[in-house]
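All protein chains but one are shown at their positions in the complex.
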Amino acid sequence: MSESPGQRDNYILETLDISKHFGGVSAVDGLSISIPRRGVTSIVGPNGSGKSTLINLLSGTLPLDEGIVVIDGKRLRTIHAYETPDHSITRTFQEVRLFDQISVLDNILVVLTTRKFWAAVFERTNRQYRARAQEILEQVGMWEKRDALAMDLSYGQRKLLEIGRAMALNVNIYLLDEPFAGLFPQMLERVKVLLKGMREQGRTIIFVSHNMEIVREMADHLIVLDGGKLLLAGEVEDVLNQPEVISAYLGT
Amino acid sequence: MLNYFSRKERLIAFLLVAIVLIYIGWRSISSPEQAMQFGFNGLSVGAVYALMAIGFTLVYSTVWFFDLYYGAAAALGAYGVFYLRSQEWLGGQYQVNTPVVNIILALVVAGVAAWVLHAILYSRLRERVDPTTLRIVGGLLAIALGAYTGLVLTFPSHLHVTFGPVAALIVGVAAIWGLRLLFERLNGGRGHLAFQAIAVLIGAALAIYIGIFLVNSPGSKLYLSWAVSCLIAGTVGLALYRGLYVRMRQRSRSPLIMLVASLGILLALTACISIVFQSAPRPLPDPFGSVPWTIGGANIKGFNFFAIGVAIVGFLALLSVLKWTSFGRAVRAIGDDEEVARVVGINTTVIIAIVFFVGAAFAAMAGILSGHDTAIQPRMGLLLMLKGWIASVVGGIGNLYGAILGGFMLGLIEQFAIWDLAGEWKDVVAFGLLILFLSFWPRGLLPRK
Amino acid sequence: MEQHSSTTEIRPHTASEGMTLELRDVSVHFGAVAALQNVSLGVTTGELAAVMGPNGAGKSTVLKAIMGLAPVTGGQVFWRGAPLMAATHEIVKQGISFVPQGRRVFTHLSVSENLELGCLYLNDRAEQQRRLDSVLELFPVLYDKRRDMASQMSGGQQQMLALGRGLMANPEALLLDEPTLGLAPIIVKEVFEKVHEINEKLQTTIFVVEHNINGVLDIANRAYVLDKGRLVHSGTPQSVQETNILTDVFLGRLGGESEDEL
Partner (left out) sequence: MMRPPGWQRITTVLRNPREALTLSRGNIELWANLLIILCALVFMVLKGATFAVTLGTVFGIWAMLSISLNLVVGYTGLLSVGHIGFFGLGAYTVAILTSTTAYENLRTGEIPTFGWPFFAALPVAVLVAGLVALLVGIAFNRFRDDIYVLVSFGFAIISFNVFLNFRALTRGAFGIHDVARPQIGNWVFDTELELMLVSLVLLAIVVGISWFIVSSSFGRVLKAIREDEQVAEVFGYRATHYKLAVWVISAMMTGLAGGMFSSWTTFIDPNSFILLESILLVSIVILGGLATIWGSLLGALAFVLLEEGMRFLPFLPQEYVGQARQVVLGVLLVVLMMFRPQGLVGRFKL
């Protein structure tokens, strides 16, 4: 799926032959995908097809074994997790990973405050941060819960808070790993609204999901992985109607 | 953080080891007597560390946490011997045997026995025997065992009468069991009635012989006191597991919770020992006479050989149990995957409890050896515990071979280091070694695969 | 895979009417998350029942609920008509073997040790040895590797080992959790054939949770489809294939709601 240089501007994120091996197993195997600038791209595939590994590789949570990632024109061989905000990337995790033993408000404020090491010591939580945090927490509907510990929230609220935390970081690319899993309808709608809002702001959203209903509704582009390799990519309905997709899911 | 060795690191490791070996070799050639002396001292101290490390590793490779109680277990073991023998060593001048301690220990033993009987016998015989009868019988047995413990502890000067026959019986049963297993092994894993008969005969003969020896020779009281101390320390370890760690394991996944709790136990027990026995150091007499033999220009005590022998025999015994018995298989399975072990029908709680018992008994033996070698004091366990911990980490976390290798290596390095440094720096050398190892080879010498 | 003469020592169980293993109205909650809601399903003696559904449908939870590894908050599991209340480590003695997901073999133990652990509770060396021989006969691939460490085997072999370990208990019912997950297609086929063979020859009741629909439907006698913690279909494999229920479930055309309590 490598593109000619002229088309490159259309893609905010590309991977060139990236691989990741665990022991003898290739979780991601020479994968080359391109993700269009703006809009929502969904990554689907059966269990063990390497979706979460791909997200982990792109966010620097796992080191790349081979290959290059091109983010907005920057060619990177290694991605350090702490540099991802500089690359304008942030993410959520499949199993929700909040800062459990601090308050909901602090979970958001952590993301907003300065990255400058010594300046942080002298920085108090000012009104500007607080306002922004309130804005985000109201969007995810958790302003009333701001003083609760993150560990005391219900699963759905944790999921929402994690998405809110990612949103608080003002970046272009959001990698969301199973943002809809285990949510009940009201929460689901809320997440959908959030994602739509982000899309309208011109952000790029990449999400992994196994819920095809939502993929149909939300995604503009679809990437289907199977066995760590690219199976198909393109417009959602086109791809989903291909027989390969069905057979990948149902097994042979 | 934990990475496999890279080839470069392994090369550096080999080079370093080679340089150290060459250096030691050169020093040894230039002054062989001294080398002999240091080597033997090192191995002797290393045996203590190795026993400690084996205890740590056994527990760590099963439930993946370091039980710091073993520091206290070492002190308990050494002070147990002192407790049982003080009347004769010190005459009437210092009477430590107090009913309070005896009653507490008897209660602990009764409680543990009750639980073990319940967990093993009750679940096995429930369907065949009336549960109420089982409970009553089990309870009575536990009470009897507790009373017996009290008896043994109250009359330490008659240890050879009170505990001798029991020890002989235990040895006999262990011999029968071990021999049967050995014969089966030799016959390709298949049992035979003749083997059983031979094993029983040999075991019975051994038991009778040992029994007669133990009862008749008052000198045997020392060996018996070692056994009693190890059993007591092990029982306390089991009680702690059953009473505390089981619940903590259910509540929290954090390894630090249990580490801190066991640190608290270490703190409390150390202080208890100094309250009961006072904090001044006391010597334990050398059991084999203090006249050293001169071998190759070095003065070597018979006790040093004994310590090394105990470590090696203990290691081999544990290794063969782990390798060849179904108990050992269960232990290793739990270390691999506790949940699946439960699914395939292993009563994990009981098996882990036994592991805690054995580990603490090993630590107690280490304490006893160290006590006979130098002296005992209530805080001796703290440093021994740390050395055992270092040895198990340097040798390779969770690997029994690594534990014994690490133990002996640590002992040797400490001794050879003071050849050129002053003796008081040996603890620094030990911890320096640890930090060096953890920084460059976090998985230790023999990493668990 | 070559055919084997079935002179194995594992005795076939006699068939009887009614469900041998049954979940009645079972609900499972992990904290506030409902993994199963009022699910009723079961398997009769000698049958092979398959539970299917997409990720997160609660398939594996069904088996975990039986084995006492998941917190059952409602309903009950019945085994031979009586409530199953034993502790996890005692269930295997009652004739139910569980082969967990992800080929969880004991990697630091040799193959034959792994197998022996399957019937460690017996305390009867001779019987253990007999069963070991018969299982090794059933799985020739394990016989060749019986002295190797389990960690040195390929994924397919490890799966066979896990199956063999389950069979060592001579179970009346075998619970298989995703036995083909992450295996290459050719191995998947082999695993299904083996499962079929166990079911046919040993008359072992099998309860299999599977995502590979096409493979499992060929060998199943009974099929259940779960979606979002609820049972959405039960019947014969034919009935599943005739309706579009699977495609609907997998491609999200079914609608329906999963619940998340606050």
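Labels A, B and C are assigned to the chains in the order they are written; within every chain, residues are numbered from 1.
Here is the rule we go by: a residue touches a chain if its C-beta (ideal position, glycine included) is under 8 Å from a C-beta of that chain, and two chains touch if they have at least 3 such contacts.
All values reported here derive from a predicted model rather than from experimental measurement.
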Where does the absent chain touch, in terms of which shown chains it meets?
A, B
Which is it among A:G30, A:G67 or A:P85 that touches the chain not included here?
A:P85
Touch as defined at the start, partner being the missing chain; which of B:V310, B:I351 or B:L386 qualifies?
B:L386
Which of A:V111, A:L161, A:I206 or A:A248 sits in contact with the chain that's absent?
A:V111
Suppose we count only contacts with the excluded chain; which residues of subunit B make the list?
1, 65-66, 244, 247-248, 252, 254-261, 263-272, 274-275, 279, 379, 382-383, 386, 389-390, 393, 422, 424-425, 427-428, 431-432, 434-435, 438-439, 442
Which parts of subunit A face the unshown chain closely enough to count as touching?
59-61, 80-86, 90-91, 93, 97-102, 106-107, 109-111, 113-115, 117, 120-125, 165, 169
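By definition in this document, only the chains that are shown with their structure count from here on.
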Treat touching chains as neighbours: how many steps, at the fewest, connect subunit B to subunit C?
1
What chain is the most remote from subunit A, judged by the mean position of CA atoms in each chain?
B
Could you tell me the distance, in whole angstrom, between the mean C-alpha positions of subunit B and subunit C?
42
Distance between the centres, which are taken as Cα means, of subunit C and subunit A, whole angstrom:
34
In the complex, the residues of subunit A that touch subunit C are 25, 46-48, 154-157, 181-185, 187, 210-216, 240, 246, 249-252
Quick one: which bits of subunit C touch subunit B in the complex? Just the residue numbers, please.
67, 69, 88-93, 97-98, 100, 104, 106-109, 113, 116-121, 123, 125-126, 129, 149, 151, 165, 169
Which residues of subunit B touch subunit C once you look at their complex with the stated criterion?
123, 184, 189-191, 326, 329-330, 332-333, 335-337, 339-348, 448-449
